[in-house]
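Have a look at the structure that comes next, please.
All protein chains but one are shown at their positions in the complex.
Coming up: subunit A.
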């Protein structure tokens, strides 16, 4: 896993479907591994492959025209199961950014903990990206985390996005949450000894 997020410019993979749940991103029957690697080959498994494991021609990941490190999807991306395997499979496949107009909470945390940047844009901007890619599959999109903007290179259209400052620092520097929590051991011990109902 690449720790540290670098600004990037890439073509995008459009997936204009709403409510993409984590069962679609990685079906449960592929959750049996005990390491974090190798999930990319089963990313969107049942949309990508038929029952004989042959690639489905009409699915975007099987269309050589579309590639890149940015996945652009319809609203409420990552709803459903808390499986972090969804973030692992996106990362393993090579995605660094997921753009949507709305993300499910647990997925958002899981993505950030794996140094994938979820970029939440307005519905209008999302449509603009879909349109740009429809016109030209080679359209480049730039994502700048330091300055918190996403830009369609060809048209110069851009939008700022939110990210909490702590997570931004983590992504830019490759820090993870455990490093910070382990540094709080004194506060944790104090909490445990002073709280009346520490079950």
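Definition applied: a residue touches a chain if its C-beta (ideal position, glycine included) is under 8 Å from a C-beta of that chain, and two chains touch if they have at least 3 such contacts; residues count from 1.
Convention: contacts and distances are computed from a predicted model.
Within the choices "3-isopropylmalate dehydratase large subunit", "Multicomponent K+:H+ antiporter subunit C", "Manganese ABC transporter ATP-binding protein" or "CoA transferase subunit A", the name that UniProt assigns to the complex's undisplayed chain is "3-isopropylmalate dehydratase large subunit".
Screening A:42, A:89 or A:114 for touch with the missing chain picks out A:114. Counting over the whole complex, subunit A has residues 16-19, 21, 23-24, 27-29, 31-36, 46, 51, 74-76, 79-84, 87, 102, 104-106, 109-110, 113-114, 123, 164-166, 176-178, 180-182, 184-185, 187-188, 191-192, 195-199 touching the chain that is not drawn.
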